[in-house]
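Dumping the structure here so I can ask a few things about it.
Every protein chain except one is present and positioned as in the full complex.
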Amino acid sequence: MRSIPVADQRSGSGMGDAAMARARSTEDVVVGDEIVRERLSARVVHWIVALTFFVCLFTGLPIWTPYLGFLAHLFGGLHVCRILHPWAGVAFAVASVFMFVQWVSQMKLTKADREFITPKGMLRYFQYRNEDADVGKYNGGQKLLFWAAALGTVGLLITGLVIWFPLEFPQWVREASYLLHDAAFSLFFAMIIGHIYLGTAAEPGTFRSMIRGTVTKSWARLHHPRWYREVTGEKAGG
Amino acid sequence: MKRRMFLKGAAAAGAAVGIGFDMSRARAEMRQFKIARTTETRSICPYCAVACGVIIHTLGDKAKNVRPTVVHVEGDPDAPTNRGTLCPKGATLKYDIDNPNRILTPKVRRPGSDHWEEISWDEAVQGIARHIKSTRDRTFVAKNAKGQTVNRTPGLAVVGGCTDTNEFNFLQWKFISALGVAYRDSQARV
Amino acid sequence: MTADGLEIRQSSASVWGSATELRNLKVVSKLIDTTTCIGCKACEVACQEWNDLHIVPTTQTGTYQTMPSLDANYWNLIKFREVEESGFFAWLLRKDGCMHCADPGCLKACPAPGAIVQYQNGIVDVNPEACIGCKMCETGCPFDIPRYSAKTDKMAKCTLCVDRVQVGLEPACVKACPTGCLEFGDKAELVAVAKARVEQLKQNGFTQAALYDPPGVGGTTVITVLAHGDHPEWYGLPKDPQVPVAVSLWKNVARPLAALAIAGSFFAMVAHYLSFGPKTPKEGAEKPKGDKPA
Partner (left out) sequence: MTNGWVDIKNADVILVMGGNPAENHPCGFKWTVEAKRTRNAKLVVVDPRFTRTASVADVYAPIRPGTDIAFLNGLIRYALQTGRYHEEYVRIHTSGPYIVGDKYAFEDGLFSGFDPAQAEYDKSAWAYRADPKTKAYQVDPTMKHPRCTLQLLKKHVERYTPEMVERICGTPKDQFLKVAEVVTSTGNAQRVGTITYALGWTQHSVGVQMIRAAATLQLLLGNVGRPGGGVNAMRGHSNIQGSTDLAGVFDNLTGYLATPRGELTDLKTYLKAETPTTLNGAPWPTMNYWSNYPKFMVSLLKELYGDAATKENDWGYQWLAKVDGNYSWLYIYDDMYRGSSQRAGGTEPGPEGLLTFGFNPVGVGPNTSKIINALSKLKFLVVGDNYQIETATFWKAPKEYGGPDSSQIKTEVFQLPCSGFAETDGSFTNSARWLQWKWKALDPPGQAKTDQEVLARIFLAVRDLYRKEGGALPEQVLNVSWNYTDPVNPDLGEVLKEINGKAVTDLKDKDGKVIKRAGQQLDGFSQLQDDGSTSCGCWIHSGVYTEAGNNAARRGTQDPTGLGMHPDWAFSWPANRRILYNRASADAQGRPWDPTRPGIAWNGKLWVGDVPDILPNSPPGQYGAFIMNPEGVGRLFTPSLNDGPFAEHYEATEAAIENPLHPKVTSSPVTVRFHSNKDVYGTRDQFPVVCTTYRLTEMYHYWTHHTNELNQLQPGFFIEIPEELAREKGITNGSRARVTSARGSIEGVAMVTRRLRQLTIDGKRVWHIGFPLHWGYEGDPKHVGPLANFLTPSAMDPNTWTPEFKTFLVRLEKAS
């Protein structure tokens, strides 16, 4: 267990908030009441992915349906959306690669995770009935999101390229791509809605992990007990 | 983020709709009917011998300060032979009239030279007239070898295309007759 | 805003209220009688001249055909095909260009509101201002007609000279056509003319002569008389053109489903929040101080 007193940290570095300063480069350390969950680079990558995703989303939606045409005005019109969308898509895909590389090692599904992501497990999770002491840094749902996002990104990228340069591809490939891009995006979006909800409203204290990079000990104990134990060295149930 | 804030965000998105960004209007901004106010001149296609009637549309109303520019050429629907139709050559007459390859100034290529020189119309006309006169005077045959009066100028030849007007042809024949030209032929032969 | 005198039947990617079929206007038509097409290309350049399109650079590659296929600056192209089958030889010439389908695949596929418009008289027009250069119309068209221009980042195709038609003139190609292979008029009347022409062809030995007005796209405003009606592919025409399945699937099935999925996800979360609220630690002492750092 490593625990650094807050005062030391403050006086020692003179770099502001001790926890955030720690979080610039380190993960999984306790700083006072807080635990560093995501280091700065991880958060930057995440937000780049998120930003590019939303650019894709808001440039894509007005093209997708005229009902959301008003969104085009955020970017200066539908034509701008059409030009921006594929480039944002490329940026999204590139950022996603970094994100993938960064997290892939931690996203191996354990037996518990597999159980977590069964419908039964998910239901239990959403009903706040999961008192599973074995949830590590990322739960099964988060890992599922990770893999689904990775797969979805690949799908969106490939079909997106076809739609971007349709004349280079045969008709059936084009037609399939329109459908697949549509399907991939809608599932992706639905998933992201859940992701945002869980990361903000549903589980208070989560959002700061992607802002400050830190979470409270209690939060960690509640949501990721195994990880909490690993980081703090506390015993289960202690 | 509080529950309150989350809802606020959703409301903001809704408000954007309310502001009335209406992208759904079916806009078909019509191209202007480009010959609505042009000047029409009836003409005849200069290419083949079907001689289709054409209407040349020029910019401006022929007022003094206007230099007419051709904007469109279309078949004359009244012309009995073509009844408004045209072939691809006729349909591109606009680009023959307004053609960047048109020559614009008189030029001369001096003997032995490898390039053109621009000259004035007066120089050109005087130069040509002098050539014509000296050639005619030098080669004029008043009587042939049999002693018959023939009054011809074998040193001069005049050939002409067949896309100039009847009136020009007639003037050209007068010109030919005035010079006693025997060597004369036209596109009609070849 | 519609073109003067033209009412809109449908408009691409539009929500409610784009159709303005207040008045009862007749459907116009262009009849192409391939048996009298001489491949002179007057239609090609009459179109280009009227619409003030740019020259398309070409080279001689061993054919009379002007270029391999249509171009954003070339909306009319006569296809030249030599066909030989068991001693029978024909040089089949057909003007390729927008068919102005009653059920236009391009319009269906187009995501830009009002970029492709079908007027009540049957003309399928393009509004370049609204076009976003996405090329989806090229996938939507079963006849391979719309062409994208990288220079303008817009799609372009035949408009049936709607600017002429709306002031009471025939399209430039039809007017120019020297043999009358192209005719313009009321569709019902031209269909009758075409059928009579087909009958005449049959009597003259072309027993398979037919009128090409494919039902798969709801019929076309541009109808075609073929001497070899059993072989539209000899003329470069699809045998049974349809609006691509993907376009209909996408518009009619995939998009509603997707909308449902997204909306479902959103409302599920809202419902969840309302029923379960946030998940917070049970111990009050360990309640986080807030999202923002102190």
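General observations
Each chain carries a letter (A, B and C) given by its place in the written order, and its residues are counted from 1.
Heads up, the rule we're going with is that contacts are C-beta pairs under 8 Å (C-beta built on N, C-alpha and C of every residue); 3 or more make two chains touch, one makes a residue touch a chain.
Being a predicted model, the structure only gives us computed values, none of them experimental.
Across the complete structure, the visible chains that the omitted chain touches are B, C.
With the whole complex as reference, residues 39, 41-53, 56, 58, 67-70, 75, 78-83, 85-90, 92-93, 95-97, 99, 101-114, 116, 121, 124-133, 135-142, 144-146, 148-190 of chain B touch the missing chain. Interface residues of chain C facing the missing partner chain: 35-42, 44-45, 48-49, 55-64, 66, 82, 84, 89-93, 178-181, 197, 200, 203-204.
Everything that follows uses one rule, which is that only the chains that are shown with their structure count from here on.
With A-C and B-C as the two chain pairs, more C-beta contacts join A-C.
Innermost chain of the displayed assembly, by C-alpha centre distance to the whole-protein C-alpha centre, is C.
Averaging C-alpha coordinates per chain places the centre of chain A 69 Å away from that of chain B. Centres computed as Cα averages put chain B at a distance of 36 Å from chain C. Across the assembly, chain A contributes 66, 69, 78, 201, 207 as residues in contact with two or more other chains. Shared interface positions of chain B, defined as residues touching 2 or more other chains, are 1, 3, 23-24.
Across the complex, chain C is touched by residues 1, 3, 23-34, 36, 72-75, 77, 82, 84-88, 90-92, 94-95 of chain B.
Chain A contributes residues 17, 19-20, 63-67, 69, 78-79, 81-83, 126-128, 163, 166-167, 171, 174-176, 178-179, 182-183, 185-187, 189-191, 193-194, 197, 201-205, 207-208, 211-212, 216-219, 221-223 to its touches with chain C in the complex.
Residues of chain C that touch chain A in their complex: 13-15, 111-113, 130-136, 138-139, 148, 153, 244-247, 249-250, 254-255, 257-259, 261-262, 264-266, 268-269, 272-273, 276, 278-283, 286-289, 291-293.
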